[in-house]
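Excluded from the complex is one protein chain; the other protein chains are retained at their positions.
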Amino acid sequence: MILDTRYLILRLGQAVLVLLLAFTAAFILLSLIPGDGVTARFADPALGLSNDQIAEIRAATAADDSWFGKYLTSLTGFLTGDFGYSVQTGAAVSTIIAAALPSTAVLAASGFVTALVLAVIIAVFATFGPAPGPTAKVRRVLDSVPSLFISIPVFWLGILLIQVFSFQLGLVSVVDPGPAEALVLPTLTVAVPLSAPIAQVLIRSITEVQASGFVKVTTAKGASELWILVHTVARNAVLPGLTIIGLVFGELVAGAVVTETVFGRNGIGLITAQAVTHRDNPILLAVVVIATFGYAIINLAVDLLYPVIDVRLLTKRSAASAGTALRSHDEPTRRAMTATAASVGVDLDWNDETKEKNS
Amino acid sequence: MSIVFTRGQGTGTDTRRVRGGRARAAITPATIASGLVLLIAIAWALFPGLFTHFDPNDGGDTPALLAPSLEHWFGTDQTGRDAFTRVVYGASQSLLAALVAVGVGLIVGTTIGLIAGTRRGFVDDVLMRLIDVLLSIPAILLSLSIVVVLGFGTINAAIAVGVTAIAQFARLARSQAVQINTSDYVAAAYGSGGTFFSVLVRHILPNSISPVLSLAVLQVGSAILQISTLGFLGYGTPPPTPEWGLIIAEGRNFVATAWWLTVLPGLVVMAIVLATHQIGNTLRKVTS
């Protein structure tokens, strides 16, 4: 099972291109359009800087270069880990971010894992068991849980959790918590809305696999429902789940920004919020680029992992006739559609018609 | 000699019955309740004065931080303003912003998607790479960056949120266009002498638009959430104008003493978002 090197290089090149374009867009948005940040900040007479000093700062920050010069300076800076200086404090952006990153990484990781566990639990219980009978009600309820979870404003959820667990029940202290205790509520705040799109996609793909011909054949061989879930459904249902994991990264970032603000946790999210308030564009630019980099890496990993799990993509023989070639070309689109659907929190089968045609 | 039956042929009346039945099956009590919730929200936005007689921005001499009562359904805030009144008056800001956001995403995204899906080739590749770029920047960071450039305010926040929605509309519109572009009836339309433009307008657009419109309805819900998030962070409407995110942000300082200032407005937002999802989902089921 050796991956096609051509595919690897193509996919890698694509990721680099997207990253470069994203950097360019962010640079135009945050560095070029706002204009001369140095003048805006340091020419204030109240600061009492002399013209020479201002000129010195201008030279140091390359403020007088042409836009392309600035772009190149900034790009090489990013490639070497030099993200410039904060307009607000004057500290190096890289230092600020390095200080804040670990705490956010911990929150993101724990939030993501919790969301994954939640999603799998919801999805399995929403699809398992015979349709009629006592489990049907449970399934119906669980089936609508993702819809509910995605409608919750994240910031409100954070406040609500503090309200209930700290003030009403007194279970978790928010005043001076230990490191683990401090992580519990923020993790939940991140995880609950994040679990919704994952659960949505899992429910949908499990249902789809359960309705497929090969599950019927396996049932006809005498397999129990649990056997089928473990041996047949799980692996097939994981494929779309993998794609959504790549795509919820954006939600994870949003969750971190809001959660850190609500809980006052020092991290990338809080820095970002403060940077926006103070229009500290260099910090914002660095955060955007780093987050986009994270997104690109995760999706690259997902795309490279995909053919390993889905053996059909390894051989090209499936594209034997013109018709199937067209269909397999549209497969990424189809995956993206499912993810899009899930990200707005509802079970959408955009592919209704095609499915009917194929059946 | 052989006799072959064919499958899957409904007569005309059958098909009609199925369609009507599907529409009826989709309208559940939950859908009706959602419709009511949305109607109320729209009425709040248009005629807030009908629902409350308090002033949203001036508490007068009402005591601060009153618990919910028949007089003050959601209690009063730190300056004695009626919280329910502020939520009612906030509807216009939040709903208008959501509509602007979805409008931006719908118009720009659908145009890009239709062009990419029908022209294919080079144009398709370039447009889709641009959409990839839009998708690769986490939505909240993209909207924050745009807000920083445009300045704070409800409409600017709405535009920022709308830009993040472009990618989804473009992807959906493209996949619809691709699917319809390869359908037999489009081939037949070209065979009937149609030009690219006439086929686009007469066949591709009408047939691809309904899923896009259901996505638009669904997006209203997430736009409300995203805009209230920006409002909560303080980048939306400046106080004292009521906006849902801002209302909750203000109530946050009194979590310990006045739970109603955050919990109740939050529930309202959640109910409205849930309702738009339900309606959007129903629309999709009926039109597909």
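Labels for the chains are A and B, by order of writing; each one numbers its residues from 1.
Everything that follows uses one rule, which is that contacts are C-beta pairs under 8 Å (C-beta built on N, C-alpha and C of every residue); 3 or more make two chains touch, one makes a residue touch a chain.
Convention: contacts and distances are computed from a predicted model.
Missing from the rendering is one chain, named in UniProt as "Peptide/nickel transport system ATP-binding protein" (options: "Peptide/nickel transport system ATP-binding protein", "Multisubunit sodium/proton antiporter, MrpE subunit", "FAD-dependent oxidoreductase" or "NUDIX hydrolase"). In the whole complex the chain that is left out makes contact with A, B.
In the complete assembly, the contact with the undisplayed chain comes from A:N236, out of A:S147, A:T189, A:N236 or A:N299.
Residues of subunit A that touch the chain left out of view are 130-132, 212-214, 216-224, 227, 231-232, 235-236, 309-312, 315, 317-322, 325, 357.
By the touch definition given at the top, subunit B reaches the unshown chain through residues 1-13, 15-16, 19, 25, 183-185, 187-195, 198, 202-203, 206-207.
Keep in mind that, in the parts below, only the chains that are shown with their structure count from here on.
The residues of subunit B lying in touch with subunit A in their complex are 129-130, 132-133, 136-142, 144-149, 168, 171-172, 174-175, 178-179, 182, 211, 214-215, 218-219, 221-222, 225, 228-229, 232-235, 245, 248-249, 252, 255-256, 259, 262-263, 266, 269-270, 273-274, 277-278, 280-281, 284, 288. Of all residues in subunit A, those touching subunit B in their complex are 14, 17-19, 21-22, 25-26, 29-30, 33-34, 147-148, 150-156, 159-160, 162-163, 167, 249-251, 253-254, 257-258, 261-262, 272-273, 276-277, 279, 281, 284, 287-288, 291-292, 295-296, 299, 326, 330, 333-334, 336-337, 340, 343-350, 352-354.
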